[in-house]
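Only one protein chain is missing; all other protein chains are in place.
Coming up: subunit A.
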Amino acid sequence: MAPEPPLLSMSGITKSFPGVRALDGVDLDVQAGEVHCLLGQNGAGKSTLIKVLAGAHQPDTGTIRWRGEEVTLRSPIAAMRLGIATIYQELDLVEHLSVAENVHLGHEPTTAGFVVRGKAARASTAQLLKRLGHPEIDPGRLVARLSAAQRQIVSMARALSHDVRLIVMDEPSAALDPDEVDNLFRIVGDLTADGVAVVYISHRLEEIRRIGDRVTVLKDGRAVAGGLPAESTPTRDVVALMTGRSVAYVFPERPASAPEGPPVLEVRGLARDGEFAPLDLRVRPGEIVGLAGLVGSGRSEILETVYGARRPTAGQVLVDGTALRPGSVRAAVRAGLGLAPEERKAQALLMLESVTRNVSVSSLSRFARAGWIDRRAELGAARAATRELSLRPDAPSAPVRTLSGGNQQKAVLARWLLRGCRVLLLDEPTRGVDVGARAELYAVIRRLADEGLAVLLVSSEVPEVLGLADRVLVLREGRVVHTAPARELDEHRVLDLVMEGSPAT
């Protein structure tokens, strides 16, 4: 280790929120030019730690040293002045401003102190985008018109527009395709070669192995291991540190006999122009059918169209042989479909409301007589549904926003369980769910299938689709290129198919 002081040294950081000790004496050392990975389950304190580092939270106790000198990060601006930039998971771009305006937001190049020099801003933005390997993004374009991956690049350009010494990236790869991830890693490599330090947060261990230098593992607000070598630490050890258990993903066993009988969900020639080509699929009760494909392959669009949230340009959705009214969520829900959407917070949850109310919202009329809600019945049924899924904490009146990602997902599943739904549509069911909670969620999904639910699953994580589904449809650019039982496929074969797209046989 170099004798000079580390670029950043945080020691004994504690931070409490009412009722929660989010950080409990965390130490973190980051050297210039290294990629320091931060691992931990949801609620382990990663977000709080990086917010302290970004100046967004003030620690209760503890010291932060920057190049050996003690500093106080009073505000995000103070952190930025030192050269610390943070790229949050929920990107904080202003949609109705252009790329260049976003990149220079708060530090626009000006004439006489207030007249913005638009041309200069666009020129320097173009240069940054080129450096990031995306010269095709037009600095004058509105951010609202960019894809998720492009927005991430813009966010990164914004960080680089300051004189940064340390960049914090919070799950930067979550919304990216494999080749986008490669580009991201190339950028990270360039940055560290220039002596910039990167604090990298990800749930994906294989990524950390590829680009990380050292790993710090957080658990329950403490750093349970600091500065582990990223390449050589066995996965088992890392998972054990994060969870206190030594299990990676465990997929539940498939039932011995394949489900039989008529399909409960049948999709015939369903299509949406520009999104996905005519699609046929059937799901039987007790069966989990997986859709595998990259971002942009039309996975979420298919699920939302089946659910009626988007209007198809052709085709039909049938439940028990009866066609649903196209483009009607209400018809789908009435027929027994339930969707756990990709963006839980934005599309599924009422964040101000309690768990009970989030669970009961789709079944209100069941507890009501002439519109009058029997709250005792509602509470009892919602509680039974959440216990069925072992939702934690077992507190029906807890605000849903205080739950971890995995438990929020269970609240969404409980909503459909309570409704008595027969077909579950799961869009990225484990996004934002930590490793320890995933296995439990997988077991829950399989159990629901065993109890007779038909499940249509979409995931960008190939192992998840292969491990959980009975049958897999591989998608490429809105077209099914291959269909096979999950046990006849492996990850390489699926990746080959989604990249190369050899025609369906």
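We take it that a residue touches a chain if its C-beta (ideal position, glycine included) is under 8 Å from a C-beta of that chain, and two chains touch if they have at least 3 such contacts; residues count from 1.
Basically, contacts and distances are computed from a predicted model.
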> Which listed name, "Serine/threonine-protein kinase RsbT", "Arsenosugar biosynthesis radical SAM protein ArsS", "NADH-quinone oxidoreductase subunit F" or "ABC transporter permease", is the one UniProt assigns to the chain that has been left out?
Replying inline: "ABC transporter permease"
>> One chain is left out of this view; which of A:313, A:362 or A:483 touches it in the full complex?
In response: A:362
>> With the missing chain put back, one of A:78, A:224, A:318 or A:395 would touch it. Which one?
In response: A:395
>> Considering the complete complex, identify which of A:4, A:273, A:451 or A:490 is in touch with the unshown chain.
In response: A:451
> If the missing chain were put back, which residues of subunit A would it touch?
Replying inline: 18, 285, 307, 309, 329-330, 332-334, 339, 341, 346-354, 356-357, 361-362, 364-365, 368, 371-373, 375-376, 379-381, 383-385, 387-388, 390, 394-399, 415, 417-422, 448, 451-453
